[in-house]
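The structure is given below, and queries will be raised subsequently.
Only a single protein chain was left out; the remaining protein chains are all shown in position.
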Amino acid sequence: MATEAQGAVEHADGMPQLDFSTYPNQIFWLVVTLVVIYLVLTKIALPRIASVLAERQGTIANDLAAAEDLKQQAVEAEEAYNKALADAKAEAGRIVAGARADIQKDLDDATAKADAEIAAKSAESEKRISEIRASALESIEAVANDTAVEVVKAIMPGAEDGKAVKTAVTARMKG
Amino acid sequence: MAVEGDLVQMGALVGAGLACTGMGGAAVGVGHVVGNYIAGALRNPSAAASQTATMFIGIAFSEALGIFSFLVALLLMYAQ
Partner (left out) sequence: MATEGGSGFNIHPMDQFVVKPLFGDGPIAWYTPTNVTLWLAIAILAVIALLVLGTRGRAIVPSRTQSIAELAYGFVYQMVEDVAGKDGVKYFPYIMTLFMFIVFANFLGLLPMSFTTTSHLAVTGTMAIAVFVSVTVIGFVKHGVSFLSLFWITAAPLALRPILALIEVISYFVRPVSHSIRLMGNMMAGHAVMKVFAGFAGALGIGAVAPIVAISAVYALEILVSFIQAYVFAILTCVYLKDALHPHH
């Protein structure tokens, strides 16, 4: 510590840290500094930061609660939507089934009617056919009868006996 | 330069150099602390974060002794 007196300002010959003549100065200004920083921190900075952090915490909590709420609402909306969808599907199914049943019924009616008409028409036709056949048979019999009478008259004149011929023809036609 | 003065100064500087070997010990100590911390942290990474402060305290304690030897060296060099 011998040389500090003359040479301290130009070149630090010893350790400036051990130059005890500057200690009161450093300690005084350090204490001033620490007190100023302490006052600034406790009066302004720390309460402000603490309040900002608390406020943010509160905001985040609120936002989370709101988000939870909205999520709940979304779930409810989805449920309602699903229910409406299911209802609509059921309704549509019912309408389809009803329509199908109506159509089936109409179809059955129409088929039955058509069947009945067809049956009636074919019965009529059969009737007419059988009438025609009966009349044809009668005509054949009459023609056969007449022919037979004529044939008999031609073969054996005078032996015409219409009645006997007719009986014979009828028997013949039946047999 | 007087010869006697040089002898005293030489002794002080040699002593300062010898005092610096103490810093090597502190380096070994700090390396040991951090190495063991990392070995433990790799085995159990979930517990690592809670022990970081402990590691720094350990570093500080072992480093302090190295700083003491550094201080002794400085005193020998400058504060005769």
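A and B label the chains in the order they appear, each numbered from 1.
As a working rule, a contact is a pair of C-beta atoms (placed from the backbone, for glycine too) under 8 Å apart; a residue touches a chain by one contact, two chains touch by 3 or more.
The shown structure was predicted, so the numbers you read here are calculated from the model rather than taken from an experiment.
Undergrad: In the full complex, which of A:R48, A:K83, A:R100 or A:K121 touches the chain missing from this view?
TA: Final answer for the missing-chain contact: A:R48.
Undergrad: Which chain A residues touch the hidden chain?
TA: 3, 8-9, 11-19, 21-34, 36-38, 40-42, 44-46, 48-53, 55-56, 59
Undergrad: Under the stated touch rule, tell me which residues of chain B contact the chain that is not displayed.
TA: Those residues of chain B that touch the unshown chain are 9, 12-13, 53, 56-57, 59-61, 63-64, 67-68, 70-71, 74, 77-78, 80.
Throughout what follows, only the chains that are shown with their structure count from here on.
Undergrad: Which residues of chain A touch chain B in the complex?
TA: On the chain A side, the touching residues are 1, 13-15, 18.
Undergrad: For chain B, which residues count as touching chain A in their complex?
TA: For this pair, the touching residues of chain B are 74-75, 78-79.
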